[in-house]
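Only one protein chain is missing; all other protein chains are in place.
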Amino acid sequence: MSTAAAPLRIGIAGLGRMGKRHAEQLARRTRGAALLAACSPVADERAWAQGELGVPRVYERYEDLLADAGLDAIAIATPTTLHADQTIGALEAGRHVFCEKPLALDVAACERVLAVASKRPRQVAMVGFVRRFDPSFVQAKADIDAGRLGRPFLVRSQTGDMNDPSGFFVKFAPTSGGIFLDCSVHDIDLARWMLGSPRALRVYATGSIVLHEGLAACGDIDNGLAVIEFEGGARAVLYATRTLPHGHETTCEVIGTAGTVQVGMGAHRDRVQLRDAQGVHHRTLVDFIERFAEAFQHEMDAFVATCRGEIPAPLTLADAAEATRIGVAITRALRSGQVEAV
Amino acid sequence: MSTAAAPLRIGIAGLGRMGKRHAEQLARRTRGAALLAACSPVADERAWAQGELGVPRVYERYEDLLADAGLDAIAIATPTTLHADQTIGALEAGRHVFCEKPLALDVAACERVLAVASKRPRQVAMVGFVRRFDPSFVQAKADIDAGRLGRPFLVRSQTGDMNDPSGFFVKFAPTSGGIFLDCSVHDIDLARWMLGSPRALRVYATGSIVLHEGLAACGDIDNGLAVIEFEGGARAVLYATRTLPHGHETTCEVIGTAGTVQVGMGAHRDRVQLRDAQGVHHRTLVDFIERFAEAFQHEMDAFVATCRGEIPAPLTLADAAEATRIGVAITRALRSGQVEAV
Amino acid sequence: MSTAAAPLRIGIAGLGRMGKRHAEQLARRTRGAALLAACSPVADERAWAQGELGVPRVYERYEDLLADAGLDAIAIATPTTLHADQTIGALEAGRHVFCEKPLALDVAACERVLAVASKRPRQVAMVGFVRRFDPSFVQAKADIDAGRLGRPFLVRSQTGDMNDPSGFFVKFAPTSGGIFLDCSVHDIDLARWMLGSPRALRVYATGSIVLHEGLAACGDIDNGLAVIEFEGGARAVLYATRTLPHGHETTCEVIGTAGTVQVGMGAHRDRVQLRDAQGVHHRTLVDFIERFAEAFQHEMDAFVATCRGEIPAPLTLADAAEATRIGVAITRALRSGQVEAV
Partner (left out) sequence: MSTAAAPLRIGIAGLGRMGKRHAEQLARRTRGAALLAACSPVADERAWAQGELGVPRVYERYEDLLADAGLDAIAIATPTTLHADQTIGALEAGRHVFCEKPLALDVAACERVLAVASKRPRQVAMVGFVRRFDPSFVQAKADIDAGRLGRPFLVRSQTGDMNDPSGFFVKFAPTSGGIFLDCSVHDIDLARWMLGSPRALRVYATGSIVLHEGLAACGDIDNGLAVIEFEGGARAVLYATRTLPHGHETTCEVIGTAGTVQVGMGAHRDRVQLRDAQGVHHRTLVDFIERFAEAFQHEMDAFVATCRGEIPAPLTLADAAEATRIGVAITRALRSGQVEAV
């Protein structure tokens, strides 16, 4: 591919932790992209985009970003509760859309987005299930597709964040949708991907607050377990935790009749191993930003390449909607204490 | 301890796979023990005990073993359906008893054994939860007791047998009690041990036949998942499989507020690592006999030492009864498809 | 740092394997750099630089690159035999210089470069010992500097290339300086860095041709071992091989009185582990380009930042000269079969 072709003109909405990550990616390291606009209600964030990244146009309000006629695509990294409507808005403004996960916290909102998108088949709409772009998960999927596992029938997937004693994330809990929609939605998508997208039939969930009592106010937990029963007999066991003592450890194991594949065990930060009076040890990853640095890059490369028609869409809005549907059912099961239909 | 003290005189019932293992242990490598009698309905097995191990007295019927006045203790390694009654018989004959796991397949039978044992407090009655004697599990438990994990709140435990394409185990399925009572009973006991024996409240289970259709006839499965909800918020996730492609991999992870401990990951057979055109690899364990060779030795050492009054009993009949009670509830949950009270 | 400051204007000489790598880096992913010119005797390579990277000016001859008045710095990735003279040329033309390793194949040439550079202290001259920029080696060095190893006294360092059955590298052998100057020069530099740059006193070497008989014509080998005896008692053992069957495995271990640190063991390509009938395995790295992808990026970032006065020079020409001096002595020891003074 020649870079001489006109770059995809992108505007970004949201310049928080994830938004900054994507903005830097788009401004400096995404081939074929030009980050021309940014939108945030926070003046400091707009100033950062202009001064540090050199983004030409900044907006306080999302509507103004949508009204910018010089954009081909919008990347959305705002709070989850805004995702669905902003995605619809961008689609209706004729833009390609990249939206952070999850697409929405309820199934109805997902369906509204799907309805709009279905009428605009030439616009790309992609949700940020970043693990699908991590080289290790890509390799695992390739191993499965190559038949190295025989028939895969069980996924064990974990999203494990290092404990933040300050409990910073507690203040986002009321709008996050709860641990299963905020964290496990990645594992749900991963399980579906690895297993070939079987239909989820029933779910079970349990969990508790182990350290962060502040979560009780919004009915959330800091450690949760869930099981998904898929049609055809496959199963997924999910574990989400915000209290790991040693680092960020996101892992996934797929078990098949002829082999199994594990990704991420050990959470190695680098290739260093120390030996001293305390034994043999290695450092661990700090957070998902560090773990998925390369995946974030590939993800944005893939979005841009899809918009430019160079590759087919790597995942669909229907995938995102299904992940929400299962996540919602798991959250319901957590509350009812019973097995729930999806 | 001097070995000059009179050895514990032991008779063994059952000379199948596990029985042979225990008999060899007692005959050759257990300090302070003398294997003086063996009982099996199979003539070849009795001949083996006499010829190979030099066991002086062999019996065809269990009653005759019990009638042997020259024995202090009985080791029971017969089919599971016989465990409870033979344990009661041995206790009533005034003998110490070691019985393979599980103690029984139903709660009522466990309670009958407990009732008899409670009247004979000076006789040792120990069930073979061999993992409690494995140096690695012992170390993990010591780490927990030393506070290295903070407060443990989640156990993930797996019993994974290498697939036997011949399906040999299928013929034992009708009397094994099903995969959860046959395999996961170890994980149940381990979870209780690691977590400090909290009370189990509810269980969930699911599973399926992945390879061995012959199990359908007796309602059994070859891959099963279960979750135990304990009082106080702790949880255990169990996975039992008879279809691992690569070897025997029995693992356990305990997650606490300050640390986590993992046992058995990787199923290394030895200390050898090979590098060749296929990458970097190591061999895996073949079966639990190989995995727990050292534990079987320590287990029998502990039983003998307990009978001789040298150490306190390392686990109780009540532990064994509780493991059965939970295993029965899990089996019920598998069938009902619902969360079940324990 | 603001990117608003004028970028460093760079020209690159040599567009072979390493040159292409550096050119892409400079064109697309090095903050603060502008790749404005490229020089290669090969027309296809010049066309690639223009068409694919959009480099504005291309030259067939190095003198023309030096004559380009619009350049602040030159990056040299030509054959080793040209390094010294081209570095001198660039310095005398008033440019900063980045030169691939080794600086030269003989000590006299290194000294000529040092003499020129010493008269131009405001120009940066940096040799590409890329391992100094790899996050894992950087962490190991930081561990040493933090005292975690106590006093380091032994380095074991390996450069291991996967066997190329085609023996492609054999044709470069006549001008590479031999395996110790071509490969081990990295390990020599690493050992000096980790040990705090002690003076090398004596060396021993041995080696042989294991697979690539074509090397005999120029006195080279495909597997070599060397030991460096440093003043003060520290030692380094180097192993260079071109015949690894499983992949590229570059490793380094530093042993101290209070701890040891290992880098790179296992040559993991990613975070995936497979289990199947052949055991437990992982894929390995293919080559040093894959292994040091991130380091090449950091290296060029550091060169640019040094030229722009933002950071002090991370390593000196004297380091490069010393690596050559030791490498030459090792090569001499290989031939003499005796311990040689450095």
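Note that the chains take the letters A, B and C in the order they are written out, and that residue 1 is the start of every chain.
By our rule, a contact is a pair of C-beta atoms (placed from the backbone, for glycine too) under 8 Å apart; a residue touches a chain by one contact, two chains touch by 3 or more.
Quick caveat, the model's predicted, so the values are computed rather than measured.
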item	value
Contact with the hidden chain (one of B:Arg29, B:Arg199 or B:Arg335)	B:Arg29
Candidate in contact with the missing chain, chosen from C:Asn223, C:Thr250 or C:Gln273	C:Asn223
For chain C, the residues touching the chain missing from this view	150-151, 153-154, 156, 163, 202, 204, 206-208, 210-211, 223, 225, 227, 229, 233, 235, 237, 239, 241, 243-246, 255-260, 265, 337-339
Residues of chain B in contact with the chain not shown	2-4, 28-29, 31, 51-54, 135-136, 139-140, 143, 148-149, 258-265, 268, 270-277, 283
Residues in chain A touching the chain absent from view	244-247, 249, 266-268, 275-284
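The rule we apply is simple: only the chains that are shown with their structure count from here on.
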item	value
Chain at maximum distance from chain C, centres defined as averaged CA atoms	B
C-alpha-based rotation, chain A on chain C, 0 to 180 degrees, nearest 5	180
Chain closest to the middle [Cα centroid of all protein chains]	A
Approximate Å spacing (C-alpha centroids) for the pair chain A, chain B	42
Intercentroid distance (Cα basis), chain C paired with chain A, Å	38
Cα-centroid distance, chain B relative to chain C, in whole angstrom	57
Numbers and ranges of chain C residues touching at least 2 other chains	268, 275-277, 283
